[in-house]
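Working notes, structure below.
Only a single protein chain was left out; the remaining protein chains are all shown in position.
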Amino acid sequence: MMDAQPAEGFVTADGRKIGGVVMEMKNITLRFGGVVAIKDISFDIREGEIRAIIGPNGAGKSSMLNVISGFYVPQEGEVIYKGQKRPPMKPYEVARQGIARTFQNIALFEGMTVLDNVMTGRLNYMNTGLLSQAMWWGKSQREEIENREVAEKIIDFLEIQNIRKTPVARLPYGLKKRVELARALAAQPSILLLDEPMAGMNVEEKEDMSRFILDVNDEFGTTIALIEHDMGVVMDLSDRVVVMDYGRKIGDGTPDEVRNNQEVIDAYLGVAHD
Amino acid sequence: MAAPSQDAGAIASIPALLDRNAKRFGNKPAYREKEFGIWQTWSWAEAKEEIEALALGLINLGVQPGDFIAIIGSNRPHLYWVFPAAQMVGAIPVPIYQDSAAEEMAYVLDHCGARFVVAEDQEQVDKVIEVQDQLHQFEHMIYLDPRGLRKYDHAKLHEYAHVQAMGRAAIDELTPELTARKSKLAYDDVCVMLYTSGTTGKPKGVVLSNRNIIETSKNSSEFDSLGPGDEVLAYLPMAWVGDFIFSIGQAMWTGFCVNCPESPETMVTDLREIGPTYYFAPPRVFEGQLTNVMIRMEDASKFKKRLFDKYMAHARKVGGKILDGESVSAGDRFKYWLGNLFVYGPLKNSLGLSRVRVGYTAGEAIGPEIFHFYRSLGINLKQLYGQTEASVFITQQPDGQVRSDTVGVASPGVELKIGDNGEVYYRSPGVFEYYYKNEESTKSTKDAEGWVATGDAGFIEPDSGHLRIIDRAKDVGKMANGALFAPKYVENKLKFFPNILEAVVFGNGREECTAFLNIDLNAVGNWAERHNLAYSSYTELAGHPKVLEMMKGHVEEVNASVAEDEMLSGCQVHRFVVLHKQLDPDDGEITRTGKVRRRTVDEKFADIITALYDGSEEIATRTEVTYEDGRKGYISATLKIVKAKTVPASAPKAVAAE
Partner (left out) sequence: MPEQLLFAMEVILNGLMAGVLYALVALGFVLIFKASGVFNYAQGVLALFAALTLVGIMEGQVPFSHLINAIFGTDLHHFGWEIPAIAAILLTMVVMVALAYLVNHYIMRHLVNQDPIILFMATIGLAYFLEGFGDLMWGSDIKNLDVGLPQGLNGFIDETTFNAFGYGFFIDNLDIVASVVAALLVVALVIFAQYTKQGRAMRAVADDHQAALSVGISLNFIWVMVWSVAGFVALVAGIMWGSKSGVQFSLSLIALKALPVLMLGGFTSIPGAIVGGLIVGVGEKLFEFAIGPMVGGATENWFAYVLALVVLVFRPQGLFGDKIIERV
């Protein structure tokens, strides 16, 4: 079913450009001791698309996201990023390669302001060393201003101007999620990984978040890979969906294809609707 | 700086004022807007260039003299520029409330037959697209913020910046046409059309001429010596006549700077950064700010709270007098100076009001407590009384003659008279031309001599010459025993408690008065938190026995105060309920400007009103609500009917003939 899409990229019905494959997971297997969390899974992520990984709890989707972001190193298989095989790396090295992420349980710098949090997303764009910062204050100030501009555009985009100077700890849950998204976006990532972006939200917040995810993809052309167990949301958002169950891949394709896949219906939808 | 005094007759239109300002004030800031965290500034000369580029672009798009151009969006310089740009090409700007639902918008757009719409962003564009099939004359839409709109069909859509670019590109070809159209603008031509959000019926299009706007702006600017050095923060809806007069009329007349906030949520920060010298806010904004201060003080350390209480008490004693220029002892002055150093100054600064020279409130009566709080801080807050039909100003309070219970003396150029039924009438250069496509209403509102009925009942105090408003003329009624029934008077007293957001009093033609109350979720929620009351929803909090107890206290306090006024002592509230839902414009219970729609409330809550009079202890009810996304649902609750103590009135008095 993936063969239906040309390798060099195409334009979707609603006018977005989908490019070639930016990341490919090849036969990934991840074990924790004797437990197999991910078993021989392969799939790819194309430039500019919204790719979802779904599955019931314990299906291994969080593990998959952690493999992509370098928090886990798989025992078997290859991660091919931008055409090159990725050697085992630390999470911060993966981040520096242009893969930004959010966390299911929100990992923000609680004591810092929203602006400072978003600015940490720009750290990799600040090249001046400590000594040269001391000696060439002007140059590092310019660098700071350039990065602040990027941060402000994102703050404006996600409509969090009013809390710019508020310490994150004081914000309600839904806003924290948005700040976390802002920080990830500030890194101008090649791939944005969202770990259950709607978890714990009410209907209205979910709608807001969906809108922002679509807008981000649309406005910046950001490639987005997200995991989520809220089926309805995923089907509306994504271009293609990988379905996992017990660490295996049981489906892969457009939302419509996945919806009609008997194995998916049995394993997942049946469970979700009882 | 003194206001420019010159013959208004020499300048016949807003575009002419713009030309004058660009010449006279050239590089002085005219507009500021905070974007991406930084205040962007346009000088008068720059603004003129932008506006003319837009005007040329509009000609290029095919705008003809007499066309209506609707403007939908929040306060932003680019949207303010549409007004003079439209006027320059002979068109009539029609601002529309940006929070109106699509159908409300459809009515207005269809009524004026707007050929062009300028919309702020995707949200507004979507609303217009949704209803465009009902709009026969609609042709083109210009949008300001391109976000999310790239993939839309651009046959009828144009980006604001592109329209300007096209105008600039065609500057040589189109400038003669623009000059010709500008030179034709006359003093009695239509300047703007504003829709009133009436409490009943469909909105009416109030047509105001250049004369109305320019004369009114000139008179009111001189009244308060507004000058080019003043700063305002433009944050009230652009479709409201007040914002039009402040941010366009007076700004153009005096050349002061209009500052636009970053977003509605950042208002408080922006206010602090700009520090306006001329500031307008409806009472609910002042109330909200005061409530926030009080909540913060509850959480402050004991020392700070003591300091605050002590100095505020002093300010209440002498602050107002100092502001009014009355004599105050040197010791009190020194203490006030100290208080200013430690309390009032920092407080005003954090409210963003430290530079306010002239502040106004209007629209509703303001609580005397609230009013005096601000004045005692040394903020020159005054009241005015106005209407869209009057280009705002009917009466206002001169410096030094400020009281919370009057709305001031007739504004310059305004004549007042009181009708036989107590209704207030006025005549002024600001009186509107006519209601658009509604001759009948025009006739019933404005008589042949130019007198306009306000719809409010009031009287002029014989000694001071100040006007006092009692209530809406049609809402002032009589109780069964013939005593005067003035619900607004009591409602306002109730609403002066921070815990009460809204109140509706009943009693017309009945033996006793009763009331609906809405709690203020902010204030009561905070109170509940401090008293360790657990609640999971608005409904639950509103029905909490302790909350009812507190409300009962408030009502009884009001009863005592109502009883003091012999004429109105029959209006004491005998029984009340605390409503299970907040009165909401989405449900049609209040208007978008926050006025109660009595008839809707009467119908919708008929069962509760009945229960208030039939001796029930409680009433189970179910109410339809509309969620923000337009879906409907129901809230069920059992409301307790609370009896409040009343002060025995001497004897029911009949309405005295005034």
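Read from first to last, the chains carry the letters A and B; within each, the first residue is number 1.
As a working rule, contacts are C-beta pairs under 8 Å (C-beta built on N, C-alpha and C of every residue); 3 or more make two chains touch, one makes a residue touch a chain.
All figures in this text were calculated on a predicted structure; none of them were measured in a lab.
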item: Omitted chain - touching chains that are shown; value: A
item: Selected from A:G15, A:G58, A:G83 or A:G111 as touching the chain missing from the view; value: A:G111
item: Sole contact to the chain not displayed, among A:R46, A:R183 or A:K249; value: A:R183
item: Which of A:M25, A:A95 or A:V216 contacts the chain that the document leaves out; value: A:A95
item: Interface residues of chain A (partner: the chain not displayed); value: 69, 71, 90-93, 95-96, 100-103, 107-112, 116, 119-121, 123-124, 126, 128, 130, 133, 140, 183-184, 187
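Simple rule for what comes next: only the chains that are shown with their structure count from here on.
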item: Gap in Å, rounded to a whole number, between the CA centres of chain B and chain A; value: 44
item: Of all residues in chain A, those that touch chain B in their complex; value: 14-15, 148-149, 152-153, 155-157, 159, 161-165, 204, 207, 215, 218-219
item: In the complex with chain A, residue positions of chain B that touch it; value: 35-38, 147-148, 150-151, 262-263, 265-266, 269, 628-629
